[in-house]
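The structure's right below; bear with me while I get my questions together.
A single protein chain has been removed from this complex, and every other one stays in its place.
Our next item is subunit A:
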Amino acid sequence: MNIADKTKHEEKLIASLINLPTRDRNKIIRNQPLTMQEKRKIKKKVNMEKQKSANQSIQLNYCTQCLTHYRHFKSVTSEFFQSLDVWQRTLKIIGSKFGTSVLSYFSFLTWLLKFNIFSFIVNFSFIIIPQLTDPKPNNLSFTGLELLTGAGSFQQTVLYYGFYTNSTIKHKGSNTSYNMQLAYIFTIGLYLVICFFSLLYSMACSFRNNFINPHVYSRGTAKLVFSWDFTITREKAVKLKQRNLTTELKENLSEIRHENVITPLKQRLSRFCIHLAAWIVSTGVAIACCAAVYFLAFNNMKFLREHKNQAATLLLPFLVCCFNLFVPLFYSSFGLVEKFEIPRHQVLVIIIRNIFLKISIIGILCYYWLNSIAVSHEECWETLIGQDIYRLLMMNFLFTLFDSIFGEFLRRIIGTKLIKSLGVPEFDIARNVLELIYTQTLLWIGIFFAPLLPFIHMITLFIMLNVKRISLMMNCLPPSKVWRASQMMTLFIFLLFFPSFTGVLCVLAITVWRLKPSAQCGPFQGLPSIIHAIYGWIEILSNRPSYLWVVWIYRNLIGSVHFFFILTLIVVIITYLYWQIIEGRKIMIKLLHEQIINEGKDKMFLVEKLLKLQESQKKTNTFPLAQERREQEVSLKWSKDGHLFILDKREWSEGTKVNLEDM
């Protein structure tokens, strides 16, 4: 049966390859699971067939020509983009030495880097370049401290909101004008919309790849066993991977065993109390940190007026970064007391506590900025907020650098030379990814107040990528804990979306709709609120007859409540329908699964009957060949018209038609 199948498959393959261009044909032959010799034979056959039919004139349909060109174009562009991926080689090396979990951190980092490059390009082309053509003079001198504090001479550069003009930029001698107000608000709005959709898309993709399981694949033991990575070549890495696999399998087994074991009530109660205490302590510490930040922030203004030193502005960021560094270490020390039955839960709990801490700190800072600085009648409050965010990002970058250099480097030296029992440090993925999410949130808030911030963040991310990579190679071991890399990545992208991105949207919405922009600087000076720029634009447009459709769209679609209500209703209905379709498909999968099992049973039953029939035939038949027949393996095949054929496994014969009534 195998040989027959093979020849049929070959013929189909050759027939399908004749009409394709050479490049696609070679690609398909390459990807067949055949040996080199067989591939060469197929290639020769295809060439022969092609020569035969080349003698006849082939007039390809216009559509098929288009299709082939399109396919060719697609393959060329995908190869081009792959070759652009400069970091691919680096990532491959990291993946082979440290496994997929550490690799997922670095791919997350490069993904965020690409995001930032995109936002920088958008901002640069639409906001910064036009402003650069109409610059205001910069009177302040540059001292080195500006790089850290962002104040001083940086204040009057394109870095901050305050530099941008609120007028339309006109060039002498040309008729084109560029409305800076609209450009500013539309660029940032468009960028946020694109971020929103790309985050949703990545989240949906990871969800689909990781969580859509048929009911059978519950624990993934099978996936663990077959997930051996054949590209690992170093002996140490191989041993490490084997050890990790053993640990994971043991933990899997203990989970299974744990389900069958009922822990005594007293133990369960004590565990529950410890968990509760740990949660209360961690929440309390987070609230205490937030309160400290709040008090310092509110006293900051008085403090800054007393100490006119520029460096004094660094106190608040310094404190925030200290909190971000030491409190997570404190949280992980809970692990000595708090024991979890399922190790995976421990990682989740750590992540939840850390993200709660970080988001509450950002929340308190936003509250301070929007409630205190924005209404404080300071001149150019947006620039002040921009400077605060710049300082936070810079301080965070410095802390991360020190953490990599001293934390991991020193720890390795201590672990190997001084206290040998400590060992080499492990690469802590959760902590590093949460740092990335924290800085990305700050960046998104800061884009509105300091448009050049993505450029700076891009540079810092690039430096951090290389520092982390070098530190990893020199100092660290891969993590030994259970780490389902792809599931964790889904969780991290989800965390990036909510609460990070949604929080940013809330903050910016409050800024645009509720706050009064400063009266003397920035592109929105003089307006009662930033959104009035759009209102004013719509008013202008309604006086021009050719743009009335824009005004209509604005008034009746974007501005009306009924439209959004109907839209929400439609989205909810479609979601409900898709949900029902999924439920139906789950039932279908179950039924098909049962059908496969039943067909297997049918096959066994028929084969037994067949053997019995052959035995009874043999008794009436004296040829020794019949005995040979019985020992050969048979398989059954249903033909299209419903007849059952017995096929010999070794030879391709037409098969004996079985009369079902005989059975």
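Following the convention adopted for this analysis, a contact is a pair of C-beta atoms (placed from the backbone, for glycine too) under 8 Å apart; a residue touches a chain by one contact, two chains touch by 3 or more; residues count from 1.
Here is the rule we go by: contacts and distances are computed from a predicted model.
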The complex's invisible chain, by UniProt name, from "Histidine-containing phosphotransfer protein", "Glutathione S-transferase", "TRANSCRIPTION FACTOR TT8" or "Calcium and integrin binding family member 3": "Calcium and integrin binding family member 3"
Selected from A:K52, A:H69 or A:K92 as touching the chain missing from the view: A:K92
Residue of A:A291, A:I597 or A:L611 touching the missing chain in the full complex: A:I597
Touch criterion as defined above, residue of A:I3, A:V76, A:V193 or A:I256 at the omitted chain: A:I256
Touching residues (missing chain, whole complex) on subunit A: 26, 29-33, 35-37, 39-40, 43, 92, 95, 100, 103, 209-210, 213, 216-223, 225-235, 238-239, 242-243, 245-246, 249-250, 252-253, 256, 484-486, 593, 596-597, 599-600
